[in-house]
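Mind looking over this structure? Questions follow.
For this view, one protein chain was removed and the others were kept in their places.
So, chain A:
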Amino acid sequence: MKKISKKVRPVLSISVDDQGKDWKAQIHLNEEPFIFLKKDRSIFAYVNLKNLANGDPSHLSLRMLNDHAIAIDNIAVLTKEKTISLPLIFQILGSPISLVADDKNELTGYVKREDALVELFKRENQNINLLKTMLTSIPMGIFVIDSDQKIINFNESGLNMIKSSSQQIKHASAHSIFNKDHIETVLNTGKTLLNQVHVTEHVGILVDYSPIISPEGKVDGLIVIVQDLPMVEDMAMEIEYVKDLNRDLNAILSTIYDEILVVNNKGELLRYSEHIIPEFWESDLKGYVGKNILELEREGNFNPSVARLVLEQKKKVSVVQETRHGKKVLAVGNPVFDDDGDIHRIVIASRDITETTELKTKLKEMQKISNKYKEELESFKSHDEALKKIIYCSPKMEKLMAQVKKVSDFSSTVLILGESGVGKELIAESIHKLGQRAHHPFLKINCGAIPENLLESELFGYIKGAFTGANANGKTGYFQKADKGVLFLDEVSEMPLQLQVKLLRVLQEKEVVPIGSTSPVNIDLQIIAATNRHLEDMVKQGTFREDLFYRLNVIPMKVPPLRERPEDVPLLAFHFLQELNERYHKDCHFSPDGLDLLEVHSWPGNIRELQNLVERLFVTTEDETINAEFVSRFIKIKTKGYKKPIITDIYPLQEAQDCVEEQLILLAMKKYKTTTKAAKALGISQSSVSRKYQKALKREESAMISES
């Protein structure tokens, strides 16, 4: 600090306590602009005379000095030993003068700022470095902009904040980074602009614009101070979220209404929903924001205005509006009241009810309905499929199937009777498929096929540890498995007596007690039992429980044997042959006389026998046509093995003979249609058949006349 000593100026001090006039004279002598004020013999402040009374000391007063006194507490004090540190440079920069003190800390003089700085910069380069570090150590971005609005200087943190590099920035136009308007206002007015939020796509900063004012009071340039704004980014994120929310809300609203408007208490449009009714507004709704929509009514765009009605009536109003072009809109205006009970806003929700729109919605509804019908039709079809499995054309079967359809609506126990092979199981299946239990299980169990002991566990199930060898987890019985569905008990007559009691209990109480268990389980199922035995006889013999018989015999259904419905034979034979043709890709068919022969057969094995016979014919035939001759090879013997009629009552012989003869003739004629064929089957001559047939017809006729 030695070199500074040359520039040190002496201290001229005036005591504030001293009321004498000589201080003015002292100032006169002093050429320096600074004088120091003393109190209690120590200097406490200085005064810059240039700021006072235009430098003319004659007008000065002590009071003026006091008013303009600047405390010296903040002024840098330079001593010989003191090294230059950053804060010290700040201090030197901060005030027009710096004090100089000697070793004993006695004030020896002062230096002007210019002199001190000149000396500082002269001395060593490191001081300039110090200045630079000082600038960069400030956690704010600083940009210096000249009067041409070009960036001439900046610091590192500033670059980071605007996410740019020095090459890009240097001598770049300030407009490219900062707000042009702000820069121009500062340059033109010399006023400081603080806390301007500046947000672009990737920059969020808070900017202060501060002018650099030359000593002449001109604006020479400006300093831009930039602060990072992490919360600005957060805010931007939040705005995104609100945008999303708004979009969702709009979507929700547009599903409820076609259009939603908000107007204020003067009828001015404030906002509108994203989705608007097309063709209702004559121009873009954007242009209507801030405008009074009551005007539009006056202009005749649409009529009437719901906003006006709400304003007049101060309550919710619904109106059908019609535009010039015939667009019809149902508008519901809802007032929103403020705290004073006055209308604050009106929310108008509108729905397009123009005919075309209406027709569209109608079409949609019709489509829905037709889809429903389609589904129903499908379900009918599947019903039909269940019935298709049963092939018949005989009135007897038709009657039975009508009964099946009827029964399927109920859950009553059904007892299917019929010879072996007539299709009892098929009937049971169709009862299941046609009924409401179709979607629940259909389980079948053959009571004759399972040993007695097993049958019980199969039907009723058991709990764990019921007996040795039992499954460790127990077993669910058929009854429980078929819950809500149908259980088909085939060959119910074969059920052991012991189990019949248990079954009775199930039927009566609708509950099952698994083997080994004590707690009954409630079940809901329909039981279909089937047998080919004569249960009533079994009851008489004591092999079938009477009470169970009556319990099962709720709805008895007798499936007629095939010989009682010869009409079905060709149909069935054709069906089975067709199945085989399809399976083996062949094209076999029956000749008419072959079918005739099948029809005559008595079919003790019923449909099962027919099915197997057709298969045998199909496999063994060499021709594609299966004729009577071929068929007769398989069933010839059996045709003769007709059942002998059993007479259980005593008739006069002649009468019985006549009766049998007549029945035989009628039957033969019915089957063979021609007297020749009938004669062949009956083993008598054609002429006698003809004669006897005429007689029989006459008898029948006279019987009918006498009846009527």
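Keep this in mind: a contact is a pair of C-beta atoms (placed from the backbone, for glycine too) under 8 Å apart; a residue touches a chain by one contact, two chains touch by 3 or more; residues count from 1.
By definition in this document, contacts and distances are computed from a predicted model.
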Per UniProt record, missing subunit out of "Biotin-dependent enzyme", "Dipeptide ABC transporter ATP-binding protein", "Cytochrome c oxidase subunit 1" or "Carbon-phosphorus lyase complex subunit PhnI" is "Biotin-dependent enzyme"
In the whole complex, of A:Ser13, A:Ser98, A:Ser273 or A:Gln321, the residue touching the missing chain would be A:Gln321
Sole touch to the unshown chain from A:Thr200, A:Gln313, A:Asn471 or A:Gln498: residue A:Gln313
Only one of A:Gly109, A:Gly190, A:Pro304 or A:Pro496 touches the unshown chain, namely A:Pro304
The one residue from A:Lys7, A:Arg113 or A:Arg351 touching the chain left out of view is A:Arg351
Contact residues on chain A toward the hidden chain run 303-304, 309, 312-313, 317-322, 328, 330, 351, 353, 358, 361-362, 365, 368-369, 372
